[in-house]
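All protein chains but one are shown at their positions in the complex.
For reference, chains read A, B and C in written order, and residue numbers begin at 1 within each chain.
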Amino acid sequence: MKLAILTTGGTIEKTYDERDGSLGNFHSILPRMLSTLRVPDLDIGYEQVVFKDSLEMTPTDRRRILEATERALRTADAVVILHGTDTLAETGELLEKSLGQLSVPVILTGAMRPYEFRDTDALQNLTEALLAARLVLPGVYVAMHNRVLRFPGVVKDRDRLTFSKP
Amino acid sequence: MKLAILTTGGTIEKTYDERDGSLGNFHSILPRMLSTLRVPDLDIGYEQVVFKDSLEMTPTDRRRILEATERALRTADAVVILHGTDTLAETGELLEKSLGQLSVPVILTGAMRPYEFRDTDALQNLTEALLAARLVLPGVYVAMHNRVLRFPGVVKDRDRLTFSKP
Amino acid sequence: MKLAILTTGGTIEKTYDERDGSLGNFHSILPRMLSTLRVPDLDIGYEQVVFKDSLEMTPTDRRRILEATERALRTADAVVILHGTDTLAETGELLEKSLGQLSVPVILTGAMRPYEFRDTDALQNLTEALLAARLVLPGVYVAMHNRVLRFPGVVKDRDRLTFSKP
Partner (left out) sequence: MKLAILTTGGTIEKTYDERDGSLGNFHSILPRMLSTLRVPDLDIGYEQVVFKDSLEMTPTDRRRILEATERALRTADAVVILHGTDTLAETGELLEKSLGQLSVPVILTGAMRPYEFRDTDALQNLTEALLAARLVLPGVYVAMHNRVLRFPGVVKDRDRLTFSKP
């Protein structure tokens, strides 16, 4: 199966700068995350579209994500997008509205705690996104915390620190 | 969602005895594994049915697994079974043949490397089994290494150290 | 051996707040760090003296650290102090000047990367501080990165991200 992974940064890919003690989207660690998973039948291509905290995403950034998704959809059997959780739902709604009739799934995911931390949920969520990419019907979804929720109508639940569909 | 997890031991739950340097199915670490995952909407009940290396499973053990699965199916929305990989396929075939018409999924999983090790595939596989339990149609499956394969006809691929359906 | 550990916060004990994505000195994780080490012959008492990024330490904070060290020295066979690295040397110089003739070692340590991160140096440094506390002559030291350097004259080497004594 041919899978395209687009990364846009966000909490899941934040790393630590020992010089100034800051946590930020400095460089993608997606290859490192993927190297810890066993996915013998996935043919993965990945692309860094934008790379930032999703609170700082501009309309231009979101349009670039849309365009990169459209390009990836031409050849991939599924698309997974790593995204900051704060505005993930906004991007999900845009993709759902703009992509038109899909023939494969588009799965957004991210993390509440960066991959670099003990007790991160990054690998769980990435694992779930990669599996949902194989199992769900065409559509735009967020996969996180043992749920796969379909857009439109998905929101970040800031109390429970997860996504839900009210 | 109400999920029943049955553990039967196997590699995934092998732990280390510092007194004699042996690796074995000494006690279940399923609660510990689950505590590292975020599954806010799962109502999980679990039961230790047998607890051994699956090479040592007897017909009686397998019958007990079948009976425990039947009991769990009365109330659960899905059943996940932890199992040693060496004879997982044998148990899967038995369940598929014996359970009759299912109304929910039964997902077997395990690991090639115990949870206790760095570089284990245990959490990936457990994560996948818990998600497959939500997503697939009724039937008996193995979930492992980014694939969900339906019985009958699944075998352990001893060269690639994973499961496949030839 | 009776060991007093004083924590003052700093990078080593920074944790992550999933609500706002910040990294800070929110609560001490010293008991958790210690629980991962095997120290069968240490009788450890610990105390949180102040708890902050060491760049924010005031003269009052440093006086409280000095006083807590003096109290600990009355009963302990050695004192270990967790401290942010940015002003660790300043506190070390103060202790060296103010404590007078010591009869046991006082060991400062910290980390360039918080304990909560993969690839942290926190456990290495804590391990080294706890061992140095047993092995070195009375005096004030920093233990970090396989070195035990005695005050006065120790400085943070901001290029190599460690401590040195020029």
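Going forward, a contact is a pair of C-beta atoms (placed from the backbone, for glycine too) under 8 Å apart; a residue touches a chain by one contact, two chains touch by 3 or more.
As the structure is a prediction and not an experimental result, all values here were calculated from the model.
Touch, as defined at the top, links the missing chain to these shown chains in the whole complex: B, C. From the options C:66, C:123 or C:155, the residue with contact to the unseen chain in the full assembly is C:123.
Of the listed residues C:68, C:88 or C:148, the one in contact with the hidden chain in the full complex is C:148. Mapped onto chain C, the interface with the missing chain covers residues 36-42, 112, 119, 121, 123-124, 127-128, 130-132, 134-136, 143, 145-148, 160, 162. Interface with the hidden chain, as seen from chain B, comprises residues 11, 14, 16, 18-19, 21, 23, 53, 112-114, 116-119, 158, 161.
We adopt the following convention: only the chains that are shown with their structure count from here on.
Interface of chain A with chain B: the two copies contact each other largely through the same residue positions, with over half of all numbers used appearing on both sides. Spacing of chain A relative to chain B, judged by their CA centroids, is 28 angstrom. Within chain C, contacts with two or more other chains are made by no residue at all.
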